[in-house]
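The following block contains the structure, expressed as structure tokens.
Certain chains of the assembly are absent from this excerpt, and the rest are unmoved.
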Amino acid sequence: DFLHALHEVPPAFGASTDDLARCRLNGMADCGDRNKHIYQRAMLLVEQVKVSKGSPLVTCLLEGSSGSGKSALAATVGIDSDFPYVKIVSAETMIGLHESTKCAQIVKVFEDAYKSPLSIVILDDIERLLEYVAIGPRFSNIISQTLLVLLKRLPPKGKKLLVIGTTSEVGFLDSIGFCDTFSVTYRVPTLKTEDAKKVLQQLNVFAEEDVDAAAEALNDMPIKKLYMLIEMAAQGEQGGASDAIYSGKQKINIAHFYDCLQDVVRY
Amino acid sequence: DFLHALHEVPPAFGASTDDLARCRLNGMADCGDRNKHIYQRAMLLVEQVKVSKGSPLVTCLLEGSSGSGKSALAATVGIDSDFPYVKIVSAETMIGLHESTKCAQIVKVFEDAYKSPLSIVILDDIERLLEYVAIGPRFSNIISQTLLVLLKRLPPKGKKLLVIGTTSEVGFLDSIGFCDTFSVTYRVPTLKTEDAKKVLQQLNVFAEEDVDAAAEALNDMPIKKLYMLIEMAAQGEQGGASDAIYSGKQKINIAHFYDCLQDVVRY
Amino acid sequence: DFLHALHEVPPAFGASTDDLARCRLNGMADCGDRNKHIYQRAMLLVEQVKVSKGSPLVTCLLEGSSGSGKSALAATVGIDSDFPYVKIVSAETMIGLHESTKCAQIVKVFEDAYKSPLSIVILDDIERLLEYVAIGPRFSNIISQTLLVLLKRLPPKGKKLLVIGTTSEVGFLDSIGFCDTFSVTYRVPTLKTEDAKKVLQQLNVFAEEDVDAAAEALNDMPIKKLYMLIEMAAQGEQGGASDAIYSGKQKINIAHFYDCLQDVVRY
Amino acid sequence: DFLHALHEVPPAFGASTDDLARCRLNGMADCGDRNKHIYQRAMLLVEQVKVSKGSPLVTCLLEGSSGSGKSALAATVGIDSDFPYVKIVSAETMIGLHESTKCAQIVKVFEDAYKSPLSIVILDDIERLLEYVAIGPRFSNIISQTLLVLLKRLPPKGKKLLVIGTTSEVGFLDSIGFCDTFSVTYRVPTLKTEDAKKVLQQLNVFAEEDVDAAAEALNDMPIKKLYMLIEMAAQGEQGGASDAIYSGKQKINIAHFYDCLQDVVRY
């Protein structure tokens, strides 16, 4: 029923640039040096694929805590590559589908990529593509076998392909042999105090004297949690404060900010 | 057969306000400060979703012992939000359905929510939606993958969504990675002695001199068990006493009350 | 195929009073104080359901060793309640049926109960309904999820329901979260020496001087085993003695009685 | 597909007396006192079922090592009972059938038994009926649930049923709760030295001076192994000796007998 599944696959996938843009809803802020370094290295891989004769297939894994900005980074590389074919494979467009239909869709993306001289395929949230759950653990072996083969299969003569994977379960992926199949792996970090400070300064929602304390409290936080926390704090204790704060008329109360931090952080 | 399952889904779901009201059959009594605090925080999230531009999706988990009032609280927030779309997803309306049909119904609720500018989806008793049972443990991975993706997927541009989950198996949910996907988590407490006293005073079924002793005995009890216990005790040892007690003509015999407590509490 | 299964369900279930009567083939003997106490408490729950406004659903579990008289007790409560709808759900009428057909039949009983103002549903031998077996352990999660939801779902406005469950595997039921869903749980005891003596005196098959020794030997025995043992002993060592014994012309030889006890008791 | 399975069941089962006779191909030799005792007790149960009013259903388990003569004993009781309906349920007539078809056949035997005033059903080699294998362990839960219910279900009013089960895996049956469902359990023993001697004397294949030594060597052997061993030894070391030995012209060489014993016994 795999062949059957292949026929269920719609002929075209929709505008992929839209999909890439959705990963960066709030644009990209400067998140510190380590983040920038990873971006640069990934762009070198883009170039390597383009010019190299010996590596028609390069694979790169971005791993890191949940919400640390992996998908946004992968999407940025995809956009900045200017490759004619850039596609993101995500569980969001395959909700509730049967394993073999998911396989067929994934294979289809690679087959399409093989037709373009230069391609990038982003395997976003690989653990979700694999239907991974820690208890058991359980995951789809059909999909994992498919990916293991696709990550090693060379594109046809003259075609070049960069595969970027993202995951927040690198330990699991390693245990099923995925890490070995990626040429390189980068760990996308959470924000350090100085990185958090940079982001807070761009947002400009704290009084000057509070920024350092706030940044200190945000040490080791993923960027996604930081944004959620700022939004919560910006409502104020009684609600209704966010307009004043975002327009700069008011600053976030640092005590209330600490309060919200309690709700968001899990011990 | 997922697509097939989707077609089985009835076009409309019935009056959702009815469903919300059923969660609060006895109205809402004052259950103490911690309870009130959680209600207020949840209402701040409602406002955040309404006014924010950066958080089109906020997710909040209410966890706590069985019968502690989580569903009633979630329903209250839903009712008080005045959002145009408030829907409760409950295992009660999906008894005996196949996993993929349940998935389809859940997806349908989210798809409907995406059409409304402001929505609340209540995932009531998530462990039951997942068909969880502690031995094994067993649960539906299809449904859990579906929820994991839905809890991260952003609504379409311009739409906003608050998801409230309830569970009495937070340890299980944590172990399969659900807790990480919720923006915030609140623990709905059992009644402390002083909270129980407040509730007993509203009910007015004990002699004044017995209220403190009764409240003491009820320390750490979920609100649901408290109501059941009072009803049992109100029958009297020989039965037939409840009319007299509820009409205030008679009080509950404290010795008989202790007796009933034995039957209800498990050691 | 659940819907399909629902259609397989025969429209009417046969005379339920017959089913109740079959649980008490030998009538009900006086089995001691603890037994009587449980009966009285259960009858109080019957009254609570009838008069209460706040507890439209009350659930009660009878647990105890195999053969201790749980089903007979539940049936007696059902008969004595005089409720218009009393139905027993038993694995005996569902031999060999598929899990989902069993679910459908169980759901059907509850749906029927919801139509009557006052109902009792007896879930007899819950471990057997769940197809439980200790090795693994294995059981039907579909049926257990169905029961977990049914045991919490409120009947429609104005309808009242008492659910009585019986089990000899309370440890298992507890481990899958069933015990928490029952409002109260009572342990139906085996016979103590003095209870056994009462039963023996009613049967009048021992010589007066043997009754105490016999009752002593029967300490901690379930009522079912006691009846089987008496019947075996009544045949006599060579067979053919039972008529003389039941007509009172002869008494059971106490030595032969001890002999039979060896065969029946497992160490 | 259980219903479907029921239709596959052939209307009549063939002559059951043939089936019983096949269990006793070599007739019945005197195997010692313990064996005789079990036979007598089982015949008392036959009488109990016949005359009793209170025990319409009696169940008896014969357990013991492989080859100890359980099936032969059960068949003998069946034949000697003179009950109008005696049927043996054996895996031999259900090779390769699907679990639910086997269930249907088993249920059919009980339904047929319910139509006769007095019946015996022999469940031969219960572990084989359950498709048991020690690794895992694995077994058919559908069949085991069916048997668990059938072993407790009372026949219709006025009908009486004795169920005799045999097994060489009593530990397994106990662990899945089968032993509790049988009214009585008897362990069919292997041959002790004196029992073996009796059998050897009946066979008359050893020189008088060798019988004691041979019987000693056969201590603790199941009757089946004894017969196989004698046949092997009777061929003689070079073959061709069996005619002389069975006709009494020659005796088994005791040294060769010891030799064969090595091949048959596993350490």
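Going in written order, the chains are labelled A, B, C and D, and every chain counts its residues from 1.
The rule we apply is simple: a contact is a pair of C-beta atoms (placed from the backbone, for glycine too) under 8 Å apart; a residue touches a chain by one contact, two chains touch by 3 or more.
From a predicted model like this one, the values you see are computed outputs, not experimental measurements.
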| item | value |
| --- | --- |
| Complete-assembly copy number [criterion: all chains share one sequence; 4 shown] | 6 |
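In the analysis below, only the chains that are shown with their structure count from here on.
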| item | value |
| --- | --- |
| Between subunit B and subunit C, the fewest steps along chains that touch one another | 1 |
Chain groups still in contact once subunit B is set aside, others held in place: A | C, D
| item | value |
| --- | --- |
| For subunit C placed onto subunit D, the superposition rotation in degrees, Cα atoms, nearest 5 | 60 |
| Chain separated most widely from subunit A, comparing mean CA positions | D |
| Subunit A and subunit C: spacing of chain centres that average the CA atoms, whole Å | 58 |
| Distance between chain centroids, defined by C-alpha means - subunit A, subunit B (Å) | 33 |
| Centre distance in Å when subunit A and subunit D are each reduced to the mean of their C-alpha atoms | 67 |
| Where subunit A touches two or more other chains at once, by residue number | none |
| Category of the chain touch graph - line, ring, star, complete, other | line |
| Contacting chain pairs - touch in the sense defined above | A-B, B-C, C-D |
| Subunit B contact footprint on subunit A (complex, rising order) | 22, 25-26, 66, 91-92, 95-98, 128, 131, 133-135, 138, 227-228, 231-232, 235, 239-240, 242-243, 263-264, 266 |
| Touching residues on subunit C, where the partner in the complex is subunit B | 1-2, 41, 43-45, 47-48, 51-52, 54-55, 58, 100, 103-104, 107, 137, 139, 141-142, 144-146, 148-150, 152-154, 175-177, 179-181, 183-186 |
